[in-house]
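These notes are about the structure you will find just below.
A protein chain is absent from this complex, but the other protein chains hold their places.
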Amino acid sequence: MEITRIISIAISMVFINNFILSKFLGLCPFLGVSRRTQAALSMGIAVIFVMVFSSLLTSLVYVFVLVPLGIVYLRTIFFILIIAAFVQLIEMVIRKKSPALYKALGIYLPLITTNCAVLGVTILNINEFFVPGIPVYAGILYSIIQAFFGGIGFCVALLLMSGIRERLEFTDTPISMKGIPVAFIVASIMSLAFMGFSGFKF
Amino acid sequence: MKSLIKEFSKGITVLNPTFGLILGLCPTLAISTSLFNAIGMGVAATFVLVFSNLIISALRNFIPARIRLPSYIVIIATFVTICELGLKAYLPGLSKSLGIFIPLIVVNCIIMARAEAFASSNRILPSIFDGLGMGIGFTLGISIIAFIRELLGSGSIAGIGLLKSNEFILVMILSPGALLTMGLLIALSRLLGLTKR
Partner (left out) sequence: MTDSLLVNTSPHLHKKESVKRIMWLVTLSLVPCGLAGIFIFGLGALWIIVLAILAAVITEFVLQAATRRRITVFDGSAVLTGLLLAYNLPADVPFWLPVVGAIVSIAIGKQVFGGLGQNIFNPALVGRVFLMASWPKYMTTFVRPLSYDAVTSATPLAALTEGKALEGISYLDLFLGNRPGCIGEVCILALLIGAAFLLLSKYISWHIPLSYIFTVGLLSYVFGAKTLFAGDWFSHILSGGLILGAFFMATDYVTSPLTYKGQFVFGIGCGIITVVIRLWGGYPEGVSYAILIMNAATPIIDRYTRPRIYGS
């Protein structure tokens, strides 16, 4: 449990191994929900939230159910069901408790179930932190930190992209490049720029 | 028979998942660093598509509408797990290089989209052909991108080096190269009128 490791995970998840720009997880919402800044911000916050709690739940289930019962090979099925159930629960709770929040985030929640960044981060957690040599409680903690900063990175990329796409609507982009293709080019240049952080050592 | 051919061919042409529908992008970009990996990914996704379409179509009258999405997820996840374990046992090298993207086939939008849009309301045989066509279309799309990236980025085709030199465009096999290739290819397919915008 070292502070430098946490800072390294943070910088790495936000810039170097950004879920969207470097690992290519969650590209569908990245292209789908990045047309408006407000929507992008809502989606980003919802993703951070779901990622953190899914990581907590899946790592607990992994440690206390899958490993003791010897059914680690069923982890994909378990994880996607946990995520789907959790998202469904959240949707029902905020619909009852806070209609305003539901209005802001509601329509993005079902999309998050099939966001591969969420399932991706839970599987990466298991692969990276639940290995011999790392105590179980540290593994759970690292998972949550990785999920949180992964979500921040997702949110940052989504927000920057939405600002750029709002501006691109008013430009005289060649017709065949308009929309999705030019969004890919922008993402490519952002990915090149984020490469500046590679080799980060604190 | 004619309609079966139609179901089969639409996934390769007009409704091509990669360039037409622009679905299933995550593995398309991440795995297309070499042609060999791309074909492996395509075959794995096709396997899951065909079998999940088959089962979902067979059970379409038994699954209550309200819980259909969770049921689809379980069916898809089952075939993904079979695929994951099979690859690990028989092709450990490929399994390692595809890594996390094998379990992530579960949330590949193409498979869910075909289950919801086609298999849930069609008979078994057309569903199988639909899955096969979509799978082959996906394999084709990812292979084209992988071919370009591998050729420009490391000067080889499916791992076979063409030139003894290291003056290749390294960035093409890195992540910016994937996004760049994808953007330019979609623009090109629009320009040539292959897919609608």
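As written, the chains take the letters A and B, and residue 1 is the first residue of each chain.
Going forward, contacts are C-beta pairs under 8 Å (C-beta built on N, C-alpha and C of every residue); 3 or more make two chains touch, one makes a residue touch a chain.
Predicted model, so just to flag it, every value in this text is computed and none were measured.
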Looking at the full complex, which residue from A:101, A:159 or A:180 touches the chain that isn't shown here? A:159
For the chain not shown, which residue from B:67, B:117, B:170 or B:188 touches it across the whole complex? B:170
Looking at A:84, A:126 or A:185, which residue reaches the missing chain? A:185
Mind listing the chain A residues that contact the chain we can't see here? 37, 159-160, 163-164, 166-168, 171-174, 177, 182, 185-186, 188-190, 192-202
Touch list for chain B against the chain that is not drawn: 167, 169-172, 174, 176, 180
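The criterion applied here is as follows: only the chains that are shown with their structure count from here on.
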Let me have the rounded angstrom distance from the C-alpha centre of chain A over to the C-alpha centre of chain B, please. 22
Flag every residue of chain A that touches chain B in the complex, lowest number first. 21-28, 31, 73-77, 80-81, 84, 113-116, 119-120, 123-124, 127, 176-185, 187-189, 191-192, 195
Using the touch definition up top, name the residues of chain B that touch chain A in the complex. 22-23, 25-27, 29-30, 69-70, 73-74, 77-78, 80-81, 84-85, 100, 103-104, 106-109, 112, 171, 174-180, 182-184, 186-188, 190-191, 197
